[in-house]
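Here's the structure we're looking at; comments come further down.
One protein chain omitted, others in place.
Naming follows writing order (A, B and C), and every chain is counted from residue 1.
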Amino acid sequence: MTSLPEFLKELFESWPLLGILPVWFYSIVAIFGLLFLFLFPFAGVAVYVERKIAGDIQARIGPNVVGPYGILQWIADALKLLLKEDIIPTNADKKLFILSPMLIFISGACAYAVIPFADNVILANLNIGIFYLLAITSMVTLGLILGGWASNNKWSLLGGLRAAAQVVSYEIPVALSILTVVLVTGTLDMAQIVKMQGPFYWNIFHNPFLFISACIYYIAALAEANRTPFDIPEADSELVSGYNTEYSGMRFAIFFLIEYAECFIICAVATTLFLGGWHLPFFDLSSLTLGLRIPLQIMVFMTKSILLLLTMMWIRWTLPRYRVDQLMKLCWEVFVPFSFACLIGTAFWMVLFKGKGIPELILGLFVS
Amino acid sequence: MTVELHHYLILSSILFVLGIIGIISRKNSIGILMGIELVMNACGINFVAFSKYIASDFSGQIFALFIFVIAAAEVVVALAIVLRIYQNKATIDIEEVKDLKC
Amino acid sequence: MTSYDSLFYVFAAVTIIPAIVTVFHPNILYAALSLFGSFFGVAGIYVLLGADFIAATQVLIYVGGILVLILFAVMLSKNIYGMTFQDEKKKKILPTLFGILLLGFLIKLITTVHWNTTLSEEGPLPTTAALGNLLLTEYLLPFELASVLLLAALIGAIILARSK
Partner (left out) sequence: MYTQFTTILLFLIIGACMVPLILLVGRYLRPANPDPKKLSTYECGELPKGNSWVQFNLRFYVIAILFLIFDVEIAFMFPVAVTFRQWVTSSQAKGVLIFSEIILFIAILLIGFVYAWTKGDFEWIKGLQKKQIDPRFRGDDLK
């Protein structure tokens, strides 16, 4: 089991010029590849798809001017944002104003380093994979507070503080659900977690508590990314646009980009932890040849994640927004107790059945 | 010059001394707290470095974990006290808070 | 100089320069923010020492938790319009001199002592499971006491911070 840079290095070992390049060169190539070939276009397309879905749900057409079915709309949007004037308000704290999008970008983008797209296609195969992801995404709070504070705008400050309070609150149920999975898998390594699951055996079916945990993870992560119905920080009817009110042009685009990047991370992590990662149900992909296996695995992984992402968009345009006091109550009085209960329940299950899940138990019945 | 144990120790003592300077020279109580954080980080580096170079096991890393607990507990209570003082006295200057009751 | 050594010096600089800003910057908000760099540098040092779990915990707790709390406190504690967070000017020369003396003493101490270093050749081992095993066997009592400490801190801080 290797990471993508090492895998590339091995692949090009016998090539005349590429073979002698060090691993870190392949790391850089892989990082730029991820950013420019996946992250930026993906966020653009996601914006387009979301607008189309919103149009469908609200019985209107959505973008339809640029290109056939408006499919090039996202390129037009990106160009428009690029050509917009970059405004830094005179009252703002300029240094912090510039720092905030950087922090948010780092915490959003660097989380992609441990997402296992397929066997060997993972940027950094860390031992502490999922814990690293938790740590690096917790930096986003800092960016939100700074963005709100530096703007020196009442809406921004209130939005930033609300966002920070919401993100830190919902990080607890998210982390507890992840902990529940770790109890079952016994490892933090993302690739290893996927390997532990198989074509017939996904973590979500391990025991009933883990199923509840998966639901809690999905909803709480939705709130952590400040998506509707939990978009209190940027509630446009109350706070104009929340912490990014004063940001314009490309700086605003970065906030927007990272919002979609975070949404994908949530779905990818849910896929990895609960839905078997790159495993196809009832069909073992690992017997295929390398050239066939990796594209298929990536496709399976992406399909699962994108289905979750589409659900997210569906939720966004269907449900009304929560109120700020309801939101906090929901987190601390529903999600946190339930995720603690799931943690204890899963631990109890593990002790009772010696670590076996429902699929294994059923299989054991047939065998005996 | 290969990096040895004493490089880490010197780094941590620089951090420690900076923290001490912060604790002595700041009048702002939150500033003093930041100095304490630096000192705690220096302790952490020391523990982990000793655990790698001398003990060759993980007990030093366990102590680093306990430092996190202590740092968190300390900062939570200390900042709560600072805010309480601020609410009652409208200052966080440590030299103006001389009497015990507040 | 190997890449390990140069990375050590980079992380040392990333740790110490923001720490200097933290100690000497008159604006308390900037001082708090430069702690961010310091914490990150220390996380890098932990990685160099083979403590990957500790490094991630450093980022999670210090950057994601303690720094946020400090920023909240900084923002809560000054509310005067237009006032920046200037720390009152006080002579910093005496503490700095004292610090330099202390540092000289410590460095002298560190370089004179002969450290019996034994470095295993196999490189960094996976830490997380080993830490868990230690916490549950040898360090079980501190582990449970940590929970008690956190409980005490939680209740104490809530009582103090609760608005009347």
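Throughout what follows, contacts are C-beta pairs under 8 Å (C-beta built on N, C-alpha and C of every residue); 3 or more make two chains touch, one makes a residue touch a chain.
Just so it is clear, the model here is predicted, and its values are computed rather than measured.
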item	value
Which displayed chains the unshown chain touches	A, B, C
Contact residue for the chain not shown (choose from A:120, A:137, A:169 or A:207)	A:169
Sole residue of A:188, A:212 or A:309 that reaches the chain not shown, by the stated touch rule	A:188
Omitted-chain contact residue, chosen from A:131, A:274 or A:301	A:131
Chain A residues that touch the omitted chain in the full complex	3, 5-6, 23-24, 27-28, 30-32, 35, 82-92, 101-102, 105-106, 109-110, 112-113, 123-127, 131-132, 138, 149, 151-158, 161, 164-165, 168-169, 171-172, 175-176, 179, 182-188, 240, 245-246, 249-251, 253-254, 324-325, 327-329, 332-333, 336-337, 340, 343-344, 347-348, 350-351, 354-355
Hidden partner chain, residues of chain B it touches	65, 68-69, 72-73, 75-76, 79-80, 83
Residues of chain C (touch criterion as defined above) contacting the omitted chain	4, 44, 47, 50, 52-53, 57, 60-61, 64-66, 68-69, 72-73, 75-76, 78-79, 81-82, 123-124, 128-129, 131-133, 135-136, 140, 143-144, 146-148, 150-151, 153-155, 157-158, 161-163
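As a working rule, only the chains that are shown with their structure count from here on.
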item	value
Chain-level touch network, classified as line, ring, star, complete or other	line
Innermost chain, taking as reference the mean of every protein Cα atom displayed	A
For chain A paired with chain C, centre-to-centre distance based on mean C-alpha positions, whole Å	29
Whole-Å gap separating chain A and chain B, where each centre is the average of the chain's CA atoms	34
Shared interface positions of chain C, touching two or more other chains	53, 57, 65, 72, 127
Chain A residues touching chain C - in the complex, by the definition given at the top	96, 99, 126-128, 131-132, 134-136, 138-139, 141-142, 145-146, 149, 164, 168, 171, 188
Interface residues, chain C side, partner chain A - complex	33, 36, 52-53, 56-57, 59-60, 63-65, 67-68, 71-72, 75, 126-128
Interface residues, chain C side, partner chain B - complex	1-2, 4-5, 8, 12, 15-16, 19-20, 22-23, 28, 31-32, 35, 38-39, 42, 45-46, 48-51, 53-54, 57-58, 61-62, 65-66, 69-70, 72-74, 76-77, 87-88, 90, 92, 95-96, 98-100, 102-103, 106-107, 110-111, 115-120, 127, 130-131, 134-135, 138-139, 142, 146, 149-150, 152-154, 156-158, 160-161
